[in-house]
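Heads up, one of the protein chains got dropped from this complex, but the rest are sitting where they should.
Right after this comes subunit A.
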Amino acid sequence: MAKPSRQHPDDARFDDEFLKKLDYLYIVSRKMAASGQRAKRQKKIVGSGLDFADYRVYSPGDDVKSLDWRVYSRTERLFLKLYEEEEDLHIYFLVDASRSMHLGQPNKWNYARQVAAALAYIGLSNLDRVSIIPFSSKVEGRLPPAKGKAQIFKIFNFLDACDAGEHTSLRQAFKTFVSQNKRRGLAVVISDFYDPDGIEEGLNALRYHRFEPMVIQLFDERELNLDFHGEVQIVDCETDEARDITVTPAMLKAYREVFEEFCTELEGYCKSRQILYFRAPIQQPFDELILRVFRAGGFLK
């Protein structure tokens, strides 16, 4: 369970100023939805819907009321008629709370919870069911799906109470997540994706369990523009792994190239699997990122 955290003075607060920004973002989202930039999320489920969707072969135990006898008369085979039934969209915000997200001040965690809160507010405004799940190598807690704008304060409180987790493991965390959440929906993953085991297994777990992943990769520009030179021992903040290196301008350049390569790999993976992908430095105002998400059209319905 998430522990109460001591907020740093530099951390963004969910105050009136923040709420004003959220309202502004909500108005913007409404305009975008009206202009057709919206997602199409229709569930093909057997339900009380009126719109015919499809057939499927009858299996023992199915409700015989849904059998299409006309088709049986023609084909002498039993088919069930399927109808589309709309339901509330579940949006799951999988927010990385590992130690790498808490490094530095201001840090990525602070930025991530702002982004999560903003998107959650938009989701709640659209009457979606929003759930917040912080994770590291495991699921660090869970705010159950809730509906209605009034739930935003619960989200604020929940995010404020979250503390740093352990090391990052998307595979383990998302495996737990999919086993705990049977209701499919949009899975917004906000993370730096610094997972030594890679990101594919974790995201694939979401995909395989019919969640619709959306990736927001955060990074800190200070990680690229390092302020140390010479002989140093770098220590991984999550694994405590130490390496002795001599930081030279050439080394820094190589590091930036490797980081760019890392980001490109992640982006390439997402694009190849039609996963929405956004990358943003935490030095960028969070509302700009939100607007980019809106413009990309995968979040508003």
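Side notes on the structure shown:
By our rule, a residue touches a chain if its C-beta (ideal position, glycine included) is under 8 Å from a C-beta of that chain, and two chains touch if they have at least 3 such contacts; residues count from 1.
Note that in this section contacts and distances are computed from a predicted model.
UniProt lists the omitted chain of the complex under the protein name "VWA domain-containing protein" (options: "ABC transporter substrate-binding protein", "VWA domain-containing protein", "Manganese transport system membrane protein MntB" or "Isoquinoline 1-oxidoreductase, alpha subunit").
Screening A:26, A:255 or A:269 against the full complex identifies A:255 as the residue touching the chain left out.
Per the touch definition above, the residue from A:148, A:196 or A:285 contacting the chain not shown is A:196.
Panel shows subunit A; residues 100, 103, 192, 194, 196, 220, 223, 228, 230-239, 241-246, 248, 251, 254-255, 258-259, 262 of it touch the chain omitted from the view.
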